[in-house]
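Heads up, one of the protein chains got dropped from this complex, but the rest are sitting where they should.
Take a look at chain A:
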Amino acid sequence: MARLSARDLTLQYEQRRVIEGLRTEIPEGKVTMIVGANGCGKSTLLRGLSRLLRPAAGAVTLDGKDIHSRPAKELARTLGLLPQQPTAPDGITVRDLVGRGRYPHQAFFRNWSHGDSSPHDLAVRNALDATATTELADRIVDELSGGQRQRVWIAMALAQETEVLLLDEPTTYLDLAHQVEVLDLVTDLNRRRGTTVAIVLHDLNLAARYADHVIAMKDGAVVAEGTGIDVITEELVRTVFGLESRVVPDPVSGTPLIVPIGRHHYPAPQATETTKPALEIAS
């Protein structure tokens, strides 16, 4: 069952065609990871799915209806998007920024109540809670660390309270600990609220671990889709990234773990005299 699907989707920037005749589905209630090499069109696909880019041909449908045929605000109550590196205005507080995620739920001219019990305040508080940013609520966004800032942006997307959430490389420029933190957060959201999530992600290993469903892309087309174990193979890594690798079970999660093979440090040194000390330390 899919809520969001692309039918014969063609996307282009001016004259440059990036995606042609693409068909895919974002399965409901799952975490989908879209992976592929740089410039394969994965971010473009996400832009298409989130109505930032109008299709040159084909359509993106949400619950069977073309997303471009629906009023923008109504659509934004169901389909949320966190773009890559959004910009925070100077001097904006965390609470103000997260509150702006409520825009699609607000009437155009009517003011809403500011009481603690209003649905808007509740949504903002829940979003701050879920992302552990309540403590930061009155801080200025520019003054936060990269990891905190990304949590705040996710909080803004949560305040939007959509059933489908698309994220474009939410872990870019974060260190490994914060990458894991962000993906855990998104998984919480999926498990607790049943939010359908689609993420464009660079890191194949993290994608393999956190994905219920993987869409692998190359040259603007979908090469493979399915569960991580079915999709991520040495063969696929070779096709999609042009990279030789070993795919082994992740010792932590059992999901596929890609061990890349470069020109150096290969073949791996045998367990000879030189490596023995290292092994001893490890044991």
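Criterion: a residue touches a chain if its C-beta (ideal position, glycine included) is under 8 Å from a C-beta of that chain, and two chains touch if they have at least 3 such contacts; residues count from 1.
The rule is simple: contacts and distances are computed from a predicted model.
K.L.:
Quick one: find the hidden chain's UniProt protein name among "Iron complex transport system permease protein", "MoxR-like ATPase", "1,2-phenylacetyl-CoA epoxidase subunit PaaC" or "Neutral metalloproteinase".
P.N.:
"Iron complex transport system permease protein"
K.L.:
From the list A:Gln160, A:Asn190 or A:Ser245, pick the residue that touches the absent chain.
P.N.:
Residue touching the absent chain, from the options given: A:Gln160.
K.L.:
Based on the whole complex, identify which of A:Gly29, A:Pro86 or A:Gly147 touches the chain you can't see.
P.N.:
In the complete complex, the chain left out is touched by residue A:Pro86.
K.L.:
Just name the one of A:Ser50, A:Gln150, A:Thr196 or A:Ser245 that touches the chain not displayed here.
P.N.:
A:Ser50
K.L.:
Would you mind spotting which of A:Arg77, A:His120 or A:His178 touches the chain that isn't drawn?
P.N.:
In the complete complex, the chain left out is touched by residue A:Arg77.
K.L.:
Considering the entire assembly, which residues of chain A contact the chain that has been omitted?
P.N.:
So the residues of chain A touching the unseen chain are 13-14, 47, 50-53, 72-77, 80-93, 95, 97, 100-101, 103-104, 106, 108-109, 135, 137-139, 157, 160.
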